[in-house]
Each structure stands twice: as C-alpha cells, then as structure tokens.
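One protein chain is absent from this view; the other protein chains keep their places.
Up next, chain A:
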Amino acid sequence: MWLLNSSIGKKLIMSISGLFLVLFLLFHLSMNVAAAFSGEAYNMICSLLGANWYAVAATLVLAAGIVIHFVYALILTLQNRKARGNDRYAINARPKGVEWASQNMLVLGIIIILFMVLHFSQFWYKMMFAELLGHHEVALGAATVSPQDGAAFINYYFQGNILITVLYLIWYAALWFHLTHGFWSAIQTIGWNNTIWMNRWICISKIVATVICVLFAIITIVFYVNGVGGDCAAVCAGH
C-alpha cells in the first residue's frame, strides 16, 4: 500500500491528519467564542454535546486523528534521523529563508501534546468521561457541579488563576509556531502549490495560525479577568 510504504504517502497521512486537526481547532474555537459572550450559550453547547453518541463518536475520530498525526511524526522523524547518517555536522547554520518552526515541528508538537494532557485532565476527564462512567455530578474544588456545566469549569480553572492562564498562553504560542509551518506544509505535501501560490499559502498559513491562537488567547484572558460572559451567577450556581 503506497500510502503506508512510500515517503510521500506517509507525509500525505501527516498532511491530511494535520489539516483535520486544524478544522477541529476552528470548531473548538467557535464554541469558546460563545463562552466569552455567554456562559448560558456555552452550557447549551455542552449539553448538546455531552456524552451523546455523536459527540463520543466524533471524539473517537478526533483521538484517532491525534494518534495518527503523532505516531507518524515519530516514524518519520526516526527515519529522517537515520537518513542523516551517523556523523553529525560540527557546524549547523540555519540558512536565510528557513523558518525556525519548520525545523522544530516535533518539539513543538510534543509541547502541544503535553499541554493537551493538562487540558484533558481539567475538562474532558471530568465532563464527557465522567458522564460516560455514569456520574451526574463531579467535584470541582469544594463545589459539586454537573459534568455538563462547562461554564462552571471555565470559571473554576481560569477566573483569577494566573498560573493556568499563563500556561495556556504558552500552549497557544507553541501552537502558533506549529501551525505557521504546518498549514502550508500540508498543502505543499498534497501538491497544491506552485511558485505563485507559495508565498500566498505561507501568508494564509500565518493568518490561520494567528486567528486561531490570538482568539484563543483573548478568550483565555477574558476568562481570567471576567470568567464566562453573561450573568454567571444564574448560570453557574445551581446546576
């Protein structure tokens, strides 16, 4: 099977899974935008998704996407290190025009994955996973809340918590670098590129990365300062 055996096939797997994850980021971002304006709207989304079969199915597909992207990153990197030979260059100069991110995609990816562990332990583990185990209430600090009360989770973790906020901002920075190279590189691997579109794709890549990461960052800072939008007392207290 050429997709699994050839170098271009393996890169195509990286490319498609990467683009799929970019689409997911946009989807995730749109949900968070809702939370910045209204905790009530966000909780509506949370209950819409919850642990319903379609949300669980989509989560499995997403997890598969992440696993494939990560496993192939390891396979390709190991092969590439081997292809470099046993003796390393004594002097390495990064040529002008080579982006730093492009040569450090694996490191950036690992940073992103480590933060994902934090993120999942804070949200997914206590929300969808708790619900799948049949819990209708989870402990959140001193309080007990519904696993579908996403707004309460956001307020609990972010509001006034500078450490978590800064950690998330570092995460977005790593993600930004990863996306600035990853997006156009994925397009190039599929073959949709030429001398004219090269600079356009690199520009679009930076725009996509910036839109995603800056919006996530703004929303995170809003959560830190204000918590979720809207009249939170009504939303977050009782449920």
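The definition used in the following text is that contacts are C-beta pairs under 8 Å (C-beta built on N, C-alpha and C of every residue); 3 or more make two chains touch, one makes a residue touch a chain; residues count from 1.
Criterion: contacts and distances are computed from a predicted model.
The chain that is not shown carries the UniProt protein name "Succinate dehydrogenase/fumarate reductase iron-sulfur subunit", picked from "YceI family protein", "Succinate dehydrogenase/fumarate reductase iron-sulfur subunit", "4Fe-4S dicluster domain-containing protein" or "Transporter".
Not every partner is drawn; the one left out touches chain A at residues 2-3, 5-12, 76, 79-80, 82-99, 102-103, 105, 181, 184-185, 188-195, 198.
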